[in-house]
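Here the complex is missing one protein chain, while the rest keep their positions.
Chains: A and B, in written order; residue numbering restarts at 1 for each.
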Amino acid sequence: MSDTVVRERDDAAPAPRGDALVEVRDLVKHFPLRRGILFDRTVGAVRAVDGVSFDVLRGETLGLVGESGCGKSTTARMILRLIDPTSGSIRLDGQEIATVSGARLKELRRGMQMIFQDPYSSLNPRKTVGSIIGDPFQIHGLLKDDAQRKRAVKDLMDLVGLNPEHYNRYPHEFSGGQRQRIGVARALALKPKLIVADEPVSALDVSIQAQIINLLRDLQKELGLTLVFIAHDLSVVRHMCDRVAVMYLGKIVELASSDQLYDHPRMPYTGALMSAVPVADPQLAKVKRRQVLAGDVPSPTNPPAACRFHTRCWKAQAVCATQEPQLEPKEGGNLAACHFPLTDDEVRERVPSARV
Amino acid sequence: MFAYIVRRLVWVVFLLLLITLITFVIFSVLPAGDPARLRAGRQPTPELIQSIRESLGLDKSKPEQFLQYLGNVVQGDFGFSYQNNQDVLPQILDRLPNTMILVVGAVILWLAIGIPIGILSAVKTGSLMDRVIMGLALLAISAPVYFLGLVALFLFADDIGRFPLLPGNSAFNDAEGAADKFLALLMPWAVLAASFAAVYARFLRGGLIEVLNEDYIRTARAKGVSERRVIVKHGLRSALTPIVTLLGLDIGILLGGAILTETVFNIQGMGRFAYDAIVRSDLPIIQGTVLFGAFFIVIMTLIVDIVYAFLDPRVRY
Partner (left out) sequence: MALLEVRDLAVHFESEDGLVRAVDGISYTVERGRTLGIVGESGSGKSVSSLTVMGLTRARNARISGSVVFDGKELLTASDDDMRGIRGDDIAMIFQDPLSSLHPFYRVGDQIVEAIRAHRDVSKAQARDRAVEMLGLVGIPEPRKRAAAYPHEFSGGMRQRAMIAMALANDPKLLIADEPTTALDVTVQAQILELIERLQQEFDTAVVVITHDLGVVAEMADDIAVMYAGRIIEHAPTDTIFREPEHPYTWGLLRSIPKLDSPRDEALTPIDGRPPSLINLPSGCSFHPRCPYVRPAHRRVEPALEPVEAGGDHRVACLLAHATRRRLWHELRAGRSPEEARSLVEPEEVA
């Protein structure tokens, strides 16, 4: 099976069909901290996700970007109901799913699946590939006929670029990139409406990353998938995603289309993220004025008041510590939560790839 | 740290209560001889049995009996043996020092042997010496204590042994004076320590090998630190912490009675005492020894946890 992409990309990606598949409103997740001598008292909480609202449009790829502790993984897992939200609403295809449980929840899971980060630990080493990919059918009582299921699994293997003859092999007989393909095949088995990919290429070698990224792009076009793509690598996100949400300390600080975000980021944090990405071009690297943030990310148990980024922001002023900025449209169309968004000049200085 | 200790102490009390209750329930349910009749002697009359029953409190309901026992324990009264009607507590306290001396001596011996051997094996993994040592260790672990004990007596005891070197069976019991007692303990110590030394050597070897593959060992070497310092200060420090846990547990269990060793060498310790009482269904003694045994295990676990927190800063509360 060839790993290279067939280059017939003459038409641009079809625009998402406008209506929202997933609607998230005011989603919150606090992990309580307990301490006490005899009995545990809740003394505080890790405010992992502190009120996020966004839509995932049908057929689009939405990127969730941020550094460790920003809440992107927690948010994605709440959408999939792998974690229960503390409060807030999640609607999938118009139906409220935030509080659903039991049999109803199991039924829901057929419609949403996840691709995990580490291809080495996310596959059961004791199961054959065929069995791993076939599990979703078994769990939901579909395709009870063995021959039918086997055929479906082989079709899936073919779809993701694996040799169907390897049906009976074990994960350790595959490379990292191939294992990730197995994970993708498993996620696709039940033809879910929504797939969440949590850092699907971070653990892979550079030359393999490209293969998997291409695979996901192709599959999305072919199958009309809706994808939530979590990553910390901005260049990968730009390549994969139609729209991007940037998160910081449990909140969305910027939400824009890829073009808008990468051409002119408005939130200083986004600017810093892009500025920090090492540029694989020595000429540009020399010219770039690296925006290096001072200090570390504050603890999510005690986030700064008002704008959470104000303690590290070079543009911060008094109002940033007293009044929390709302996510509002800024110049160029980006939604950003900032009182003093980046001007075009500032963007140009820091992000050599920007096109303001 | 303080909060942690307080919390653990509360648990200790709770656990001891629970254990006493469970022991009580178990022995109430077991079909054993009627203790009143046992007490009554050779010619029990119904009246005698009844009066004994009343004095023992056996006519009251079970929960009442339990509460009474509990109240007594707290005041230091562990009841009276059904067999000889003597106070339980002094009998236990009489035998406890023997077990303690046996255990402490063995612990020192097995640590002194096991740890250096474990280190040597780990540092020279795969070499001939390593394989020989581990082979011998396997033998020592496989041989049961009583087997080793009897073999030792057969070989070295001065009365029946082939190579009379050391005092033999019952020597400890008969010994007078510290020097004689010490000599008499040499064989029991060695026998009890043998399999433990082997276990600890193997355990430490495995742990140290794993630790020596950690990244921080690589950093220590990269800093130019001497190899001995790398192994001892960096490697051993990490590899010893699980051994501390193991040691605490072993000591706790052994203090409750190293029964096999005590039997082979006729040492009047807790283990022997408990065993004899079990055979006779002498409930007060059994409860007493169980309580002491549980107490040691629980306290040792607490000590181990506290020591662990000192050793590993990551688990401090």
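Please note the rule applied: a contact is a pair of C-beta atoms (placed from the backbone, for glycine too) under 8 Å apart; a residue touches a chain by one contact, two chains touch by 3 or more.
Quick caveat, the model's predicted, so the values are computed rather than measured.
Student: Specify the residue from the set A:Q117, A:T226 or A:S275 that touches the hidden chain.
Tutor: Result: among the candidates, A:S275 touches the missing chain.
Student: Specify the residue from the set A:Q148, A:S175 or A:N302 that touches the hidden chain.
Tutor: A:S175
Student: Residues on chain A that touch the omitted chain in the whole complex?
Tutor: On the chain A side, contact with the omitted chain comes from 2-5, 7, 9, 12-13, 67-68, 175, 177, 205-211, 213-214, 217, 232-236, 238-239, 258-259, 262, 272-285, 290-293, 296-297, 351-353.
Student: Residues of chain B in contact with the chain that isn't shown?
Tutor: Touching the chain left out of view, chain B contributes residues 126, 214-216, 218-227, 234, 237-238, 311-314.
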